[in-house]
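The complex appears here without one of its protein chains, the remainder shown in place.
All chains are identified by letter, namely A, B and C, in their written order; residue positions are counted from 1 within each chain.
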Amino acid sequence: MESIKIAVIGGGSSYTPELVEGLLAEAETLPVKEIWLVDIPEGDRKLQIMAALTKRMVEKSGKDIRIVATLDRRAAIQDASYVITQIRVGQLAMRRHDEYISIKHGVIGQETTGAGGFMKALRTIPVILSICKDIEELAPDAWLLNFTNPAGIVTEAVLKHSTVKVVGLCNNPINYYKRFAKTYDVTVDDVRINFIGINHLIWITDLYVKGQSHLNDILTGKSSTYEAANIPDFGWDLGFLQSLGAIPCGYHKYYYQTDTILEQQQLELERNETRADQVKKVEQELFELYQNPSLNEKPKALEQRGGAYYSEAAVQLIRDIHLNAQRVHTVNVRNNGAISCLPNDVCVEVNCVVENHQITPLQIKEPPPQIRGLLQVVKAYEELTVEAAVTGNEGIALQALTLHPLIPSAEKAKEILADMLAVNEPYLNWKTMSIQ
Amino acid sequence: MESIKIAVIGGGSSYTPELVEGLLAEAETLPVKEIWLVDIPEGDRKLQIMAALTKRMVEKSGKDIRIVATLDRRAAIQDASYVITQIRVGQLAMRRHDEYISIKHGVIGQETTGAGGFMKALRTIPVILSICKDIEELAPDAWLLNFTNPAGIVTEAVLKHSTVKVVGLCNNPINYYKRFAKTYDVTVDDVRINFIGINHLIWITDLYVKGQSHLNDILTGKSSTYEAANIPDFGWDLGFLQSLGAIPCGYHKYYYQTDTILEQQQLELERNETRADQVKKVEQELFELYQNPSLNEKPKALEQRGGAYYSEAAVQLIRDIHLNAQRVHTVNVRNNGAISCLPNDVCVEVNCVVENHQITPLQIKEPPPQIRGLLQVVKAYEELTVEAAVTGNEGIALQALTLHPLIPSAEKAKEILADMLAVNEPYLNWKTMSIQ
Amino acid sequence: MESIKIAVIGGGSSYTPELVEGLLAEAETLPVKEIWLVDIPEGDRKLQIMAALTKRMVEKSGKDIRIVATLDRRAAIQDASYVITQIRVGQLAMRRHDEYISIKHGVIGQETTGAGGFMKALRTIPVILSICKDIEELAPDAWLLNFTNPAGIVTEAVLKHSTVKVVGLCNNPINYYKRFAKTYDVTVDDVRINFIGINHLIWITDLYVKGQSHLNDILTGKSSTYEAANIPDFGWDLGFLQSLGAIPCGYHKYYYQTDTILEQQQLELERNETRADQVKKVEQELFELYQNPSLNEKPKALEQRGGAYYSEAAVQLIRDIHLNAQRVHTVNVRNNGAISCLPNDVCVEVNCVVENHQITPLQIKEPPPQIRGLLQVVKAYEELTVEAAVTGNEGIALQALTLHPLIPSAEKAKEILADMLAVNEPYLNWKTMSIQ
Partner (left out) sequence: MESIKIAVIGGGSSYTPELVEGLLAEAETLPVKEIWLVDIPEGDRKLQIMAALTKRMVEKSGKDIRIVATLDRRAAIQDASYVITQIRVGQLAMRRHDEYISIKHGVIGQETTGAGGFMKALRTIPVILSICKDIEELAPDAWLLNFTNPAGIVTEAVLKHSTVKVVGLCNNPINYYKRFAKTYDVTVDDVRINFIGINHLIWITDLYVKGQSHLNDILTGKSSTYEAANIPDFGWDLGFLQSLGAIPCGYHKYYYQTDTILEQQQLELERNETRADQVKKVEQELFELYQNPSLNEKPKALEQRGGAYYSEAAVQLIRDIHLNAQRVHTVNVRNNGAISCLPNDVCVEVNCVVENHQITPLQIKEPPPQIRGLLQVVKAYEELTVEAAVTGNEGIALQALTLHPLIPSAEKAKEILADMLAVNEPYLNWKTMSIQ
């Protein structure tokens, strides 16, 4: 079995210890020899902290894995087996703008959904595609595991504009497995979930525990579903759930409970405590901890950061690709007809069979209109967002934002877009619109 | 050529003189022998006024057409060649509720779009389907021309739940032809329009005058498009139009200029002058006029009522069905793949070839995402609305309203639905939801 | 109204007088000013005969139309409004090979169907695409009317590999209209036919006369259908017709009555009297007639040649394009979803609305499996044939021929292909297969 080199783009991220912990835990089945952590100059301090910490972790484990920290992205990618992208273009400062501009305009301000996710996508896609150029040249057989949000849109950009073998990953699906296994006191392997959707907009259309459907337990409130720690939880209306006929994911709250969440976001904004502010604080505390030279494991505090089981999902995926295990993962891939009410060439988040050479979606039954309609309109918004990012066409950007269900009108879309483009100017290289 | 009997359900409507005027004008080519005006007991007074007026109109024309006014719907339908439905279940009083409840909840209040159109559909579909039962029994070869709004949703209900040959008609398309003919100083026959969409949500993807495309004239503001008199007109942002790549219809303003229109509606509500209030006033004035025994033609004042060219569209359609003329009309029919991004069994408003025995849509090119996404989500809402109306399932009604792009959240949908169902209780026969 | 220049590629064809006769008959509505007849040097003699005859025809008519005969294709195409292709690459000598090689191998030998049509397509497509290059450059707004057989395959090649506005035309549909009008003693305008299919493989799924379906008259033998003069007629089994549920066209006999027709073809081959032989004789007689300097009209004898109403179909199509008449014609166009069980980008022969700027297919209902299966396999064969012709890939040619329902096996396909390629070598520029 050949040895594995992993390149982590955005290696200075606070998530890195989680990833390295996971790789160490799978070291028996997964012959990782080198982990390259790469970052941009602005992230060098964090990168060095991460390199030091993860080296201590490797040392403690007694495994023979080499950690390399570098600012030379091409060196990191060269001959890698797996490239992992966990970057944040513009860092938390820009995320804060995404949230603040949105909320000030009276719409949801969130990292991946709505106007915030839209702006993050515009900043991020050019960088990801430039990474893909390097991979095409330096590691054409590598798998790219993209964790960078909005993961579905970013992965779609790669699928449409690159030849890199890419798969997008989110920790949402694994958290459902973990949650239901705990609820029913069974192993994760006893739980089977039918998903339909796109990243951060997936519905559970059925839930089986040891071969028996338990969907109605959730729809009738007999059991509760998983709710991500970083999304406000006001509970679900059971009449609504039953007529929906499926379990919505946490991010659906931005669509179904918009008023309530927006109200809370406006309060947070008044107190300068939006999610970006909170994460910034957590990050600072984490990096304090990480610098402690006696720390040689992932600190407990990382769990507050969100991203639970992120490492587990990633490492299992790498393992099953590497072992050609033909197991089922819920990941972001080219639709190719799996969801027949969406175009073939878009990115969907569905159950897939993972093999070394290909990741293949399972065919999904036609959803009812209440799922289909929302799924189609958000996906069309995502297609336009990818097109806007790749072409730098401000008109297409306006159409994307206008179409988004969380933006109430074209007028509002135009105002938000103007404010966002102004702040993001350093990260874009766009022409202005021909007609104002 | 066989003689024609026309049954007008809702014959007491103020539109009737327009229809009769049109039929008289086509009397040379269209051998109409009987026009039966039928209404419900509550509408008897208006019905008698209409009967008297239209008899005077016929007399003036010197044509041999018999006008019959009746409350016996089955007698009117018996052996009819064409049945026309122009009913308003619950009359203007209920329309007023549709508008007021919507606006009070902070959403667009409109007869056909959003929560108002939704509630009108729920009230109207059971009545239309009961009319269809009569047609199936008493005039199975008749064509049903449905003008009752929301025309697309109501027609879809008939297509899905009846064997009646139905076509839905709106005066929106004909107004575009008239407008562009005037703009370019050509005949209507020199104008060709490519439409895509559903009733009250159609886009013009190309416009040809004498074989030359003039779409860009509109998108760049060189010429202006048709704007219905009954929809506020704040102008279009040209940058928006160009990136849209198509001409939106008047009803698109509710989606693209939501804030501006809602603001105006809230002012109208404060003054008790919403559209329902205005129409009520116009109607009263019209019926005053209609009772004048010396009036023997359609009064000029009817034009303020909206519905311009309604008669012309209807009469031309009847004529071309009758003559088997194989001409193109823009009407509401079963999609059957014409718009491939929508289900086959839904109702769409598209260019069709009209024959005596069938009305066939022309194939339409794939729309870009900015059109596709909005079209798909609104159509999915319409499918759910038909299902809710036919099953009386309040849960499906909640899903329909939640999905509508003009309703900001499931919470808001639930509140609006509760208020609307309470007021509409006399017109529905619904079970309550199992879970509150 | 601008004046019209028509370029006829293959102007030396014996069909030319029919076309010119038609154009003269429509001269009131169609302002044709120039007809350019163009041919290759080998056809110069025929071309000169045609030029002389058609000039006499014009003179007799008294119309102001200029006839130009030329070997300079580019001059003929320059600024043409309509280009008509009626060429026969390799002339009748090659057609004879197509038939003889096929029949000798025990399969149907026919100009457009099976191995014969396949070989004709391979020879013809490169020439048509080179004509299209000229049109793209010299007359980019011209409509190309393709009559060259196999018209469906040739038109598909243009649709896929050129930007020319093309429509493929066959005299099969018009003959059905004429026949049924005669049968029911009505005008052609009283007849409405629902077609589904591709060129020379169309089914009539319904037939309306004055709005009443008469399909069952044919299926039960009460009336007979049109049978092309150039296809043997052994009658239809009525049980077969009824279970088919549609009227097959004449070319369907090659598929449904294969044995009987093949037997007859083998007899004809023994007597050196296949269709190519017969046509050759008719052509010689026709050109004898044509040279008669006193002849100034289309001779009666032309009708034996086949191609009845060819001129009428062509001239009506040109007229309706020119007049932007929005009338229905049955022609060969890009499918674009009209027949949903076939790919979007293939050529189909269906009812279309003809406008000056576009020709749009009407949406067609899903056919039953007995139609669908044959249609799909023959269309897939045609797609491969286009690909083989364009790429010169002998392997793809082998797959095309193997897939054809009239070729019993891959072994037989390989033998036929070898013989055909040998004889056609002067017309092709192919590499040999890498593996024998």
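As a working rule, a contact is a pair of C-beta atoms (placed from the backbone, for glycine too) under 8 Å apart; a residue touches a chain by one contact, two chains touch by 3 or more.
Fair warning: this is a prediction, and the values are worked out from it, not measured in the lab.
Q: Quick check: which displayed chains does the absent chain contact?
A: A, C
Q: Looking at A:His105, A:His161, A:Arg192 or A:Arg319, which residue reaches the missing chain?
A: Spelled out, the listed residue whose C-beta touches the missing chain is A:Arg192.
Q: For the full complex, which residue in C:Leu267, C:Val377 or C:Ala422 touches the chain that was left out?
A: Touches the omitted chain: C:Val377.
Q: When the complex is taken as a whole, what residues of subunit C touch the one chain not shown?
A: Counting only subunit C, the missing chain is touched by 220, 237-240, 242-244, 255-260, 341, 369-370, 372-374, 376-381, 383-384, 387, 393-396, 398-400, 402-403, 405, 408-412, 414, 433-436.
Q: Pick out the residues on subunit A that sit against the missing chain.
A: That gives, for subunit A, the contact residues 190, 192, 194, 208, 210-213, 324, 326-328, 336-338, 340, 351, 353, 355-358, 360-363, 365.
We take it that only the chains that are shown with their structure count from here on.
Q: Quick one: subunit B and subunit C, Cα centre-to-centre, how many Å?
A: Between these chains, centre-to-centre, one finds 45 Å.
Q: Determine the centre-to-centre distance between subunit A and subunit C, using the mean Cα coordinates as centres, and give it in whole Å.
A: Measuring from centre to centre gives 56 Å for this pair.
Q: When you check subunit C against every other chain, which residues touch at least two of them?
A: Nothing qualifies.
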